[in-house]
Structure formats: structure tokens, C-alpha cells
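Entry: subunit A
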Amino acid sequence: MDALNLTEKTDWTFIEQFKKESGDNPSLCYQCGNCTAGCPYTHYFDYPVSMIMRLLQTGQKETILNSKAIWLCATCETCTTRCPCEIDVAHVMDVLRHIARRENKVAEKGVKSFYDSFLKSVKLFSRMYEVGMIMIYMLRYGYMLSAAKLGMDIGPKFLTRGKLSFFPHELMGNAEVARIFKKYRKMEKERAKK
Partner candidate 1 sequence: MRVGVFICHCGSNIAGTVDVARVAAEARKIPGVAFATNYMYTCSEPGQDEIKAAIKRENLDRIVVAACSPRMHENTFRKTIQKAGLNKYFLEMANIREHIAWIGNDKELNTEKAIDAVSMAIAKVMQNKPLHATSFKINKRVLVIGGGVAGMQAALDCADGGLDVVLVEKSPAVGGIMARLDKTFPTIDCSICILGPKMVDVGQHEKIKLFAYSEIEEIKGYIGNYQIKIRKKATYVDWEKCTGCGLCMEKCPSKNSYDYFNFGVAPTKAINIPFPQAIPKKAKIDPNYCRQFLKGKCGVCAKICPTGAINYEMKDEIVTEEVGAIVVATGYGLLDQNILTEYGGTRYPDVISGIQYERLLNASGPTSGHIERPSDHTEPKTIVFVSCAGSRDKSIGVPYCSGFCCMYIAKQAILTKDHIPDSQSYVFYMDIRSPGKGYDEFTRRAQEEYGAQYIRGRVSKIYPKGKKMIVRGADTLLGTQVEIEADLVVLATAAIAAEGAAEMAEKLHISYDTFGFYVESHPKLRPVETNTSGVFLAGACQGPKDIPSSVGQGSAAAAKVLSLFSRDMLESDPAIAQVNTNACVGCLKCLKTCPFQAIVEDTLRSGKKVAKVIETVCAGCGVCTSTCPCGAIQLQHFTDNQLLSEVSAICQM
Partner candidate 2 sequence: MSDVGTKELRIVGFLCNWCSYGGADTAGVGRFKQPTDLRIIRVPCSGRVDPLFVVRALLTGADGVLVSGCHPRDCHYSEGNYYARRRLEMLRRLLQFMGIDEKRFHYTWVSASEGQKWQQVVTDFTKQVHELGPLHDKKEKAD
């Protein structure tokens, strides 16, 4: 493999864009590794979180936005709590997800789809309605198999204990909540134009 040519491959614009959007300063990170040391999900990450910080410092945009790590981070806040440099690392991961979404680079489609289904269900029913959400997740994203498995695992146990209701709560959609989503889309579009 060739040496990483930092003169050519450092994306300074990406670093600046990140700084502006997040308000976080990646230079504060001294690479102690504490975030990685505490991260419960690190074994599943393709890049441990301290390395994401390092990639960010060196402006490795593509590598970061295509990483699974940013989608597998559960925002457990362990890293933020323990970072000696007071970096809100979980927030860094959050903002990287936002950028990845915008740039249509999602290495963990399943996770994203789940979040989208959740929100879709909120938009439709104004509260999270689990059966509805699972149905959306199944139908819209075609995860029949895993969903069927889900139904098997969770369904019976839950239904017999009256935990999952097949019908959403009485509220059944609230115009204001749906409007929040609508206005948000509009806001995003205008921002994108600028």
C-alpha cells in the first residue's frame, strides 16, 4: 500500500465544515484512547472511536462517512463522560451521522432504516407505536426475514403479557407533530439550496 499522502488527502474543507456544524474542535483530542477503552460497541466498529477522532483530525472524509462505526454508536455517552479533554465525543459521532445522511453514505442501512421507521411511525401516529413501527420497518425496507424472526421472538412473549398493543393509542396522529416533520423537510431543503 502506498503511503497516505497527507498533502493531497487531507480534506481541510471537511474539517472546517465539521467544526462549524458541530461546534466541536477535533484538535482538542490528544489520542489517549479513553473513548475506545470504554466504548461498549467498539468490538463491532470498523474503526474504534478514538481512531474516528484521529481520522477527523487528518480530514479523512470518505473513510469516516463510509464507516460502520458512526452508525453502530449507540450514544451511550461513555466516551463523552470520560474524555479527559472534555470533548463531547458522542456528539461528534452524532454530527458525523448527520453529514453521512446528507451525503447519502450509510454503511449500516439497517440501523438507519430502523431510525427512519421509528420516526415515520411518530409522524403518522405522533407517538412511537411499536407494531406500526415494525410493520413500516418490514414493508418499506424489505427486511422480511429478520422481521419475521423478530415477530417470533418478541411477539408471543409480549402479546401474552399485554405488552404490545396491536392498535395504536387513542391519540392516533396529531396534526402538529406531522407538521413538525413537514416544516423540517422544508427547512432542510432551503438550507440545502443555500
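How were these picked? Simply put, all candidates are chains of the complex that A comes from, given by their letters.
The definition used in the following text is that a contact is a pair of C-beta atoms (placed from the backbone, for glycine too) under 8 Å apart; a residue touches a chain by one contact, two chains touch by 3 or more; residues count from 1.
Computed from a predicted model, the values in this text were never measured in an experiment.
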Seminar exercise, completed: Complex contact for subunit A, selected from 1 or 2, goes to option 1
Seminar exercise, completed: The residues of subunit A that touch candidate 1 in their complex are 30-39, 42-43, 47-48, 50-51, 78, 82-86
